[in-house]
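Removed from the display is one protein chain of the complex; every other protein chain stays in position.
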Amino acid sequence: MDITMPLMILAIPLGMFLLLGLFGNKMSHKLAGWLGTLGMGTALVLAYTTAYQYFFSGSELFINAAGERLQYAVFDYTWLEFTEKLIIKLGFLLDPISAMMLVVITTISFMVHLYSLGYMHGEKGFQRYYAFLSLFSFSMLGLVVATNIFQMYIFWELVGASSYLLIGFYYTKPSAVAASKKAFIVTRFADLGFLIGILILSFYSSTFDFVTMTSNPQSVFASTAGTMFMGGSVLTWGLVLIFMGGMGKSAMMPLHIWLPDAMEGPTPVSALIHAATMVVAGVFLVARMFPVYIVQESALEIVTVVGALTALYAAIVACTQIDIKRVLAFSTISQIAFMVVSLGVARPDFHEGLGYMASMFHLFTHAMFKALLFLGAGALIHAVHSNDYTAMGGLRKYMPITHITFLIGCLAIAGIPPFAGFFSKDEILTAAFNNSPLWGIWMTGVAGLTAFYMFRLYYRIFWWNNPDYGHHTPHDGPWTMSLPLIILATISCVAGFIPFGEFVTWNGHEYIIHLDWTVATTSIVVAVCAIALATVMYRKENATPTRMKNAMKGLWTAAYNRFYFDELYIFITHKIIFNLVSRPIAWFDRHIIDGTMDSFATMTNYASEKIKGLQSGSVQQYVWVYLVGALLLAGAVIVFVI
Amino acid sequence: MELVGSIIMLGIIVLSIIVFSVLTVTTRKILRSATFLLFTLFATAGIYFQLDYEFLGAVQIAVYAGGIVVLFVFSILLTSRPGDNSAKLTSKKHVLGLIAAIGTLVVAGYALFSRCTALCTKLSPMKDYTMEDLGTDLLGSGAGQYLLPFEAISVLLLACIIGGIVVARKR
Partner (left out) sequence: MELTMLYYIIPSLIMFCCGVYGFITRKNMIAILISLELMLNAVDINFVVFNRFLFPGQMEGMFFTLFAIAIAAAETALAIAIIINLFRVAKNIDVEDVNEMKF
């Protein structure tokens, strides 16, 4: 296969970043914005072509005679060669999930580029914004096509750095600066685990290469057998540490605290980073390593538990938030947790690893409808100039396009057929029920909560009451903002009918999706009930929500404060780490280490203070000393010699 | 008689040297100090005369007493106001000075007296030494003759004259 096209997919966003970053200030806003959008559009076309070739060309490079889809490295350039074994390569790996991710990333990124033309219109630093968007797209694309875990780590960090830049875009706002720092530090902390995991795995497998690692993990990791550490095998530890990196990026509990704060960035950025692309990097990582994970089922169980807890937690918190972007943020955490659970419950012996397919399917559909919801929220914020739904209400009359597309997004995420979310969520629930009824029931409950809080949000924004907007009547945005909404809404309507199992399964075997109607009916009933409840409570302005709130005051307050996770972190870092560890270390450093050095300086200083008296510059004193010396010498000569 | 005369003469000279030397360094008026120095220098010239070095004595009076002391007096008049007394010495400095002086006296005196034989050398008659001999020795280039130091001193003096002018010139 020709390497030009894959190379261009990476090179165009990078080139755009350099162009806009270096010369953006010389350009007009319009030119810079359209350049960035056009660059992304080109990348989009190229990515679509590449994915099309991969899935449909039927070339034996991509699919073998038995109908298994293969992993194919388009190019794999040796970048650093330290020793014979320690070789770091940069390459472009095509396989079902990377091809799918190329489509997802370029689509969402293009929509966001287009949308930002309207949303960011007239903002200071417009060119810088587009430069960062291009950098982010480049890093994300590089991440998904990585041929080896080290390349992935490099791009993983690049994604972190560019998301830091984007979250802190309004760098004059202290809260945005704090949020960007928080996001960076928390994910860095998680990446520490990731790095150790990489080292452990590559030490035992003596390779970084994904294909080598995943094609025959039993034998590659055979040397880990019997090596135990603190009750777990080395392989389990390595995989859990790798998953820790994923937890940081995908905002799994307890490393989720950065995501709600990251809403300080511009809304399109939230759509790009915190809905569709960066946060699914953790899911993608686990999916990439999935063949290794199934060797060690205990690691998968940990993944399941973390995901399930996070899903429930985020769903409950989302029910109480007022800031619409925060509701969406917690909803994102919850939905990502769905994917994680789905990966956790996937077993190869059931429907070709149904959970894996379901997870990727959900990743795909969720990216579309969550980007839609975020962009819709952006349009609302653009119109009302507030993030809180208390400032909104009755907007359906003023903003029809936003209303309809937002409703489609809500229906999709709630899991109502025939919208996209229904199909993917159903597959997840099927996989969960198969693994254990507990997880099935648990996740169904979370799905119901999802429907409830999404429609609570929907009704509060578009129905509820009719506040007085004064002269400034809200209206739909310009076409650059509406078009992406319409496109994404269309995709959200139809994406569910994609025969996803034909394209993406963990081992490349084709799998025909068939709905398990018991599970599907249950989830539809639960979702409809939840929506009905939300309708009753929030359609018209009434006192029920307040009464409910007062009835469950303790729970509500706890959820509203996100179960005090941030306070817990503050407590642990400030009280425990700072007071018990840092302060003694600082004391030791200041008084023992510095004290020793300072005492040398003080002693030297003291001695020279004393000695400098001798160097008085007074000739009389010199003469006296000289004379006395001479006399003593002469006396000595007289006494001892003569 | 001549012997007695020269003894008396020497007694006066020695006494004046000792007395005026001590006075030079102990008086608190700087102008008096210069004056006592002048007397000391005269007494020294007396020693030279007594030892038959008439030319040296003349030089001593002309250069030292006549030149240097006048220079001192002028500079004293330039740099101090009338009635200025030098401040009382601090006892520490006084003690230091005394230690050094007495130490020198003791060490050098002991060294001298431990070699009493040389010290008791008597004055022997000196060969006749005329001005002509002196001139020849000063400007000759043979053994025991001093043309080179003489020239060096001339250059040094010239340098000093120029240096003195440059340093003390009004800017």
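Points worth noting:
For reference, chains read A and B in written order, and residue numbers begin at 1 within each chain.
Here is the rule we go by: a residue touches a chain if its C-beta (ideal position, glycine included) is under 8 Å from a C-beta of that chain, and two chains touch if they have at least 3 such contacts.
The model shown is predicted, which means the values in this text are computed figures rather than measured ones.
Across A:Leu14, A:Val45, A:Val211 or A:Leu627, the residue that sits in touch with the chain not pictured is A:Leu627.
Contact residues of subunit B toward the unshown chain are 6-7, 10, 13-14, 17-18, 21-22, 24-25, 30, 33-34, 37, 40-41, 44, 47-48, 51-53, 56, 59-60, 63-64, 67-68, 71-72, 75-76, 78-80, 86-87, 89, 93-94, 96-98, 100-102, 104-105, 108-109, 112, 118-127, 129, 134, 137-138, 144, 146, 149, 153, 156-157, 159-161, 163-165, 167-168.
Although one chain is hidden here, its contacts on subunit A can still be listed: residues 612, 615-620, 623-624, 627.
Operating definition for what follows: only the chains that are shown with their structure count from here on.
For the pair subunit A and subunit B, the distance between mean C-alpha positions equals 98 Å.
Across the interface of their complex, subunit A is touched by residues 96-97, 99-100, 103-104, 107-108, 110-111, 114 of subunit B. Taken together, the subunit A residues at the contact with subunit B in this complex read 624, 627-628, 631, 634-635, 638, 642.
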